[in-house]
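This structure is in C-alpha cells; I'll ask about it shortly.
A single protein chain has been omitted from the complex, and every remaining protein chain is retained in its original position.
== chain A ==
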Amino acid sequence: MGIVKTKDLTFEYIRRDEEGNVEGITTAVDHVNIDLQAGQFIAVLGHNGSGKSTLAKHFNALVSPTEGTVWVDGMDTKEDDKILDIRQTAGMVFQNPDNQIICTLVEEEVGFGPENIGVPTDEIWQRVADSLQAVGMYSFRKASPNKLSGGQKQRVAIAGIVAMKPKCIILDEPTAMLDPSGRKEVISVLHELNEKENVTIILITHYMEEVIDADRVFVMDAGKIMMEGTPRQIFSNVEHLKELRLDVPQVTELAYELKKAGVPLPDGILTKEEFTLALKRLVMQNGD
C-alpha cells in the first residue's frame, strides 16, 4: 500500500436553498481509487470545479468521505483518534498565503506546527532553522510575514509544514495567487524537498508547466480520475486533454499541430529543448 490510498472514495455536497431545503446533491469526488507511492512527485490536474481540491482535503482528514475509505500511511482518516497523526504525516499547504499564516513573525510561524504537536523548545528552534534553510528563507526569520512577497509567503508556509517532519506534503494550488517568478520559486523548492529530503509531494494545480517534471500525473474531471500516467503519457493525448477543458504546454501543442499537419515529430514533447532537438534531428534526416 502506498503513502495515500483511496478506495471508492466519494464525497457529496448537499446544496440548500435559503430556507434550508435540499436543492440538490453535487458529487465532488466520484468513486476515486488511487494508490500514491511514497517518495514520488505527484501532480493532480483538473480545471475549476473538477473536485481536485476536495480530494486533497480528504488526504489531510479535513473532510470525511461520504462513501469509501482513505488511508494515509495505513491510517484510516475516519478514525478520530488518528487525526493528529494523519495531519502530522500529511501536511497541507493552501492557496491563499495570507489566510494560512497565523503568527506575526516568520520564525514563530514556522514554529507553530511543532508547538502544536508538543515538540520540546530546543528542538523547535532546530527544526525552524532547518526548515527555513530548506526553503531558502532563513535570512527572513525575524521579518513580519506581511512584508514578504507572495512566493516568499508560500515558501514560509511550506517551511511551516516541513518543520512538522511530514512524510508527505499536499499542496492545494499553492501558486494560483502568485506571479510567474513566485510560481517558479515555489515549484523549485518543492522539487528540492522531494529529491533531498525524500518527501512525497502531491501538487494540485491547473498549470501545465508545473506538471512536466512530476513522476506521476492524475487528471480529474467531474470528480472522476480520467487519466493517469507519466507527464509524457498524459501530454501525448492532446485530444483527450482538450476534451477535459485543459490546455497543454505551448511547445507540446505546437508539436501536436505540426504533427497533425504532416511533420513527423514524436508524441508528447514537453520542453523547448526536446522540441529543438527533435526538429534538428528531422532537418538532419531530410538533409540526407
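Just so we're on the same page, a residue touches a chain if its C-beta (ideal position, glycine included) is under 8 Å from a C-beta of that chain, and two chains touch if they have at least 3 such contacts; residues count from 1.
Basically, contacts and distances are computed from a predicted model.
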item: Name of the absent chain as recorded in UniProt (options "Energy-coupling factor transporter transmembrane protein EcfT", "Cytochrome d ubiquinol oxidase subunit I", "ATP-binding cassette domain-containing protein" or "Peptide/nickel transport system permease protein"); value: "Energy-coupling factor transporter transmembrane protein EcfT"
item: Of A:Ile161, A:Val248 or A:Ile269, the residue in touch with the unshown chain; value: A:Ile161
item: Sole residue of A:Thr104, A:Ser181 or A:Gln250 that reaches the chain not shown, by the stated touch rule; value: A:Thr104
item: Contact residue for the chain not shown (choose from A:Gln37, A:Thr66 or A:Asn96); value: A:Asn96
item: Candidates A:Gly24, A:Pro120 or A:Gly262 - the one touching the absent chain; value: A:Pro120
item: Contact set of chain A toward the excluded chain (per top definition); value: 60, 62, 84, 87-88, 91-92, 94, 96, 98-105, 107-108, 111-121, 124-125, 128, 146, 160-161, 164
